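Sending over a structure as structure tokens; questions will come in a sec.
In this view, the complex is presented without one of its protein chains, the others remaining in place.
Coming up: chain A.
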Amino acid sequence: MLEILSYPNVQWVLFATATLGIASGVLGSFALLRRQSLVSDAMSHAALPGICIAFLIVGEKMMGALLLGAGLTAYLGTYCIQTIVYYTRLKTDAAIGLVLSVFFGVGIVLLTFINNLPIGGQAGLNQFIFGQAAAMTSLDVRVISSVAVVLIIITILLFKELKLLVFDREFAQGIGLPTAVLNGLLMTMIVAAVVIGLQAVGVVLMVAMLIAPAITARYWTDRLDFMVILSGFFGAISGILGTMISAPISGMPTGPLIIVAACIVFFVSLIIAPKKGLVVKAYRLQQLRKQTARGQILQSLYELAEKRHQTSGAFKAFTREEIQALRPLSERRFQKTLNELKRSGKIDVTGDGYALTTSGRETAHNVTLNNRYMQMYSMHETRFANLQMEKRNWDFLSLPEKERERLHVLLQEHHLEPKLMQMTQQEGGRL
């Protein structure tokens, strides 16, 4: 497959799809964050009649004119969506679907009309539907890549302003940015990114070229600047992969292959991304479940011992049923956690049940104390709003002494302070 890289024509096309991938990835990030993914779907469909009308006017396949026509009707489609949503009770999704399909229908009518004309046979406008990268001439490639480069440069220059527009439009307006102009510019840039992709990817699937790289990048970072760069990178990779696979196979439309490549990059990221990937999420959930089960058993043992100590003064092991009765767990998890606690030396198994070891007692004390602080915190959340516990991972024991004191007073009021450690200390550490 690599030998096709040596053909100058293929190199040209690869260059075009790569720059196109960067441009659509970069602008797709903004479209995605503004929740305009499906609007860009309508834009690309609405470009089809524009291409045909431009062809009918110019009479030949002049790339610049076709792109201009495509851009104009794509813009008109977007305007129609806004108008429909503004004036009627139809919702955005209905307006998008309506505009998308009707414009596409008009495009198909014009396309079949052109194909039946004497000049139409060789027009090859059909390739705009699913894209045919191999059919690009070097002039096409130059037009496409220069538009792409211009789009990338504008994004870099206006990055700060666009960022503000996307995340906090009111604030941007407040500090005196011309938000209406910026908004129009961003919209125009998205239209331009859609339009230059039509020849390689086609009107039907172009939307994925905007969404897929952007949503992929979203899985790898939380910062807009990294997201935009990564998205451009993923877009370029998808463009190159799709083109390389489709180039040697005759009659294979390029668009679908580029899109499948982009989607596979997304699915892989969805699974393996370091922080938000499904694997990491599942692992974290598993860890949390383990930790919770551990804490539950320790606290139950602790409370059983606490209670026993208060009433009879003697310490004993507790049976599985006693532990389970307090905080029920599934039998499987219960057994697994018990085994694990035993291995780490937190509990001992005696003839009649399970007992905390000395180190287990300390851990159980801390778990219980933390959970009871949590209880107090939840009861008086407004008083402790300053603690920002969700940022501290709900670890109350690491709080400054002063704040812990406040919680501790509450614990005493409710007679909930864990007593086992004090009791054991009084008795010289023997239970």
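Keep in mind that, in the parts below, a residue touches a chain if its C-beta (ideal position, glycine included) is under 8 Å from a C-beta of that chain, and two chains touch if they have at least 3 such contacts; residues count from 1.
Criterion: contacts and distances are computed from a predicted model.
Selecting from "Glycolate oxidase FAD binding subunit", "Ion-translocating oxidoreductase complex subunit A", "Tryptophan synthase beta chain" or "Metal ABC transporter permease", the unshown chain of this assembly corresponds to "Metal ABC transporter permease" (UniProt protein name).
If you put the hidden chain back, the residue from A:Leu270, A:Leu326, A:Leu387 or A:Leu416 that touches it is A:Leu270. When the omitted chain is restored, the residue from A:Val58, A:Leu76 or A:Val106 that touches it is A:Val106. Checked against the full complex, the candidates A:Gly239, A:Gly255 or A:Pro418 give a single residue touching the omitted chain, namely A:Gly255. The missing chain, though absent from the display, is touched by one residue of A:Val10, A:Ala208, A:Ala305 or A:Leu420; that residue is A:Ala208. Within the set A:Leu56, A:Leu164, A:Leu278 or A:Leu399, the residue that contacts the chain not displayed is A:Leu278.
Taking the complete complex into account, residues 32, 35, 37-38, 41, 84, 87-91, 93-98, 100-113, 116, 126, 129-130, 204-205, 207-208, 211-212, 215, 251-253, 255-257, 259-260, 263, 266, 270, 276, 278 of chain A touch the chain not shown.
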